[in-house]
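Just one protein chain is left out here, and the rest sit where they should.
For reference, chains read A, B and C in written order, and residue numbers begin at 1 within each chain.
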Amino acid sequence: MTMNRRMFLGTTAAASAVLSAPSVLADGHAKPRVVVIGGGAGGATAARYIAKDSEGAIDVTLIEPSKAYYTCFFSNLYLGGFKDIEDIGHSYGGLAATGVNVIHDWAVGVDRDTKTVTLAGGDTVAYDKLILSPGIDFVEGAVEGWDISAQNAMPHAFKAGSQTELLKAQLMAMPEGGTFAMVAPPNPYRCPPGPYERVSMVAHYLKANNPTAKILIADPKPSFSKQGLFEEGWNTYYAGMIDRIGPDFGGANVSVDPAAMTLSIDGEVTNVDVCNVIPAMKAGRIAELAGVTDGNWAPVNAADMSTKADPDVYVLGDSAQQGDMPKSGFSANSQAKVCANAVRGALTGSRVFPAKFANTCWSLIATDDGVKVGATYEATDEKIAKVDGFVSTTGESAEIRKATYEESEGWYTGITSDMFGNAV
Amino acid sequence: MATELKTRVKVPSSASAGEVVTIKAMITHPMENGRRKDSEGNTIPRSIINRLVVDFNGQNVIDVALEPSVSRNPYFQFDAVVPESGEFKFTWYDDEGSVHETARPVTVT
Amino acid sequence: MRLACLSLSVAASVLCTTVAADTFGDPVAGEVVFANCKACHKVGPEAGNGIGPHLNGLFGRAAAGLEGFRYSRSLQRAGSNGLEWHADTLDAFLEDPRGYASGTRMSFRGLKDQEERLDVIAYLRGFSADPANFPEADPTATATDHDIDPEILAIEGDAEYGEYLSSECTTCHRADGGDDGIPSIVLWPEQDFKIALQAYKNEQRSHPVMQMIARRLNDEEIAALAAYFGSLEN
Partner (left out) sequence: MELTRRKILAIGSGTLALAGLPGLPAFANPAQEAIALLTGGAEIGEGGVTLTLPEMAADGGTVPLEVSAPGAVSIAIFAERNPEPGVVTFTFGPLSGSRSVSTRIRLAETQEVTALATMEDGSFQMAKAHVDVTVGGCG
């Protein structure tokens, strides 16, 4: 049976009618106010969609310290020499043109009782709905011998920008036949295939410029995302260059000495030339300051991304503990649109549609050899639950891999214009 | 493929006579189970590590027969008695008939 | 579809010899090449506009010159600047469509093999007026290439719901119609859009991401998306 149009409209109209009464606004202002903290894949998308779709009915403010945003996705391609740093940098001009009030400052506090956000510059910003999309921070003490003050000697490069440029500079300065080490993070973390795509890109660079160099990975996880695909590619393109030490051989028992440039795995000390330490992760600090985290992450309701702690505070992307979706830019962008639709509905009575989520992660292994994994998700009472999925297979033809890579480039253009609009 | 396999073992470098030591052994190998298809729909032929033999000074510690249901990068942890100074020898056999050997000395103190 | 285009042009590789641009191709061979085009472009007596404009009477037509088809701004601009379709301009366009007209919505990477271009141009020449150098071509337009229930295709979409659903598409497919590794989907005729998504849903078109996305869209949702994307301003 197919629903006819009237039945269809009838059901959605009924659903939205429940939500049509705008939430109670604080006194003294005409328009509902949405404040978004964090201008990445989650925050920029949410701000842009709410501003665009509400057509001026909602005041949208985005708080983001950086004036230029460098995407973490595709930053590995910069390491591999496939992209310039400018290719992954974006301004907030397009968001401003859409009507978003962009404030470049750090949010340093949230008072959920008075519904205000405090900025490092001293100002406060009031909100009716607050959306947090602060990405990740690192768990202190996760890697023995490393703290954030060591990030210049041993960069994490898991927030893109100057850290990525530093890692690239160190890679280029490696002595002939030197060792590039990576301390991989435990689950869950931002971008599950990210460290392994990075290894692929570093290997691609070294193969061309420093072919006797070695890559050493200390990994606390017994297995990792797209492992079969990566290992197949490493064997094909970079045979003998990459050595991954999993937990069976001490990959979880690691310490570093940034001053001496050494890495110790299970007590065995190795001199390294570059050491990319990617520590265990947790929600961005403002989520913790807002009091919406439980442990390392912020639990949210799957239907609209509102936090379990406060129905007027939403958390998107990496910081959210939502269920089955991986922490990725695609996921954050997908969650942002569901959240934007719900927030707009709550504030203006516009139609609220059922939550649908999707994610696809592309990774580049070598020139024209791209792979992907993806899934669709739905909101259940407990969590965001996986519905369906696919993954590239080993042994695919070169044409398919090339098309997959080209598709990833198309996606990059697509998602960045979806996040930032078209800058004017 | 056969030339690029990497083996890894963990054996204490010293032990007392008669001590039981824990040994870990791994080889990087896709363990192709012969059931997957490539993009053209052709079956990818079975290619696995089918046997691991671990000896110490010519005496057997363990003999493992592997089937395709062992995970890729086969990994085993087991215990061995070290009666005297000598050498552990690890021999991996694959479907193509190649043999991959690693040896690791132990000194009895 | 896209993969088919890709594999063809890759397989053909760069065999470009020094065939002069005024050499006539083989229209029979060109019909085979045209198989890559006909998902979007129709020719023959019954042909109308689909995802792309029909190609009857193409020779001598100004770029973006058909009434009733919504062309990209880029081709409109080219047309108003005087671009007309002839063997030479078609040859250049087909070699690298996006290089020739950067904003075109034609999601086709082009034919790198000059012989293929000449063949398909010769084939198309048969559907234009005054086919002095060619015999009358047989009609080739296919009626339908799908078996989707007409009732499903008749569902009228809820464009506002479609706008919400479209946000999932625009993560990859650019809302401005730009085409860069991922095809443009804006301004498609509603029916073509529905057929395409239904075909992914039924796994008659092969692309793992699109199959996955389409599988969980019901018929009303597909109609809603078609209504929304069909309604966008250029």
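Side notes on the structure shown:
The rule is short, and it goes like this: a residue touches a chain if its C-beta (ideal position, glycine included) is under 8 Å from a C-beta of that chain, and two chains touch if they have at least 3 such contacts.
Bear in mind the structure is a predicted one, so any value in this text is a computation, not a measurement.
One chain is not depicted; across the entire complex it touches A, B. Checked against the full complex, the candidates A:98, A:179, A:328 or A:416 give a single residue touching the omitted chain, namely A:328.
From the options A:65, A:93 or A:222, the residue with contact to the unseen chain in the full assembly is A:222.
Here the missing chain is touched by one residue of B:44, B:62 or B:108, and it is B:62. Panel shows chain A; residues 192-193, 222-223, 225-229, 324-326, 328, 359, 361, 373, 375, 386, 389, 391 of it touch the chain omitted from the view. Looking at chain B, the residues touching the absent chain are 20-22, 31, 33, 35, 54-56, 59-72, 74-81, 83.
Following the convention adopted for this analysis, only the chains that are shown with their structure count from here on.
The chain pair A-C and the chain pair A-B differ in C-beta contact count, and the higher one is A-C. Annotation: 56 Å between the Cα-based centres of chain B and chain C.
Work out the mean CA point of chain A and of chain C, and you get 35 Å between them.
Measuring from the averaged C-alpha position of chain A to that of chain B gives a distance of 39 Å.
Shown for chain C are the residues that touch two or more other chains, of which there are none. Residues 2-5, 8-9, 12, 49, 53, 330, 333-334, 337, 341, 351, 353, 356, 358, 360, 372, 374-376, 378, 387-390, 399-400, 402-403, 406-411, 413-415, 417-418, 422 of chain A are the ones touching chain C in the complex. On the side of chain B, the complex with chain A involves touching residues 1, 4, 6, 8, 10, 24, 26, 28, 30, 36, 38-40, 44, 72-73, 75, 77. Across the complex, chain A is touched by residues 2-3, 6-7, 10, 151-152, 155-156, 158, 160-161, 163-165, 167-168, 170-176, 178-182, 208-209, 211-213, 215-216, 219-220 of chain C.
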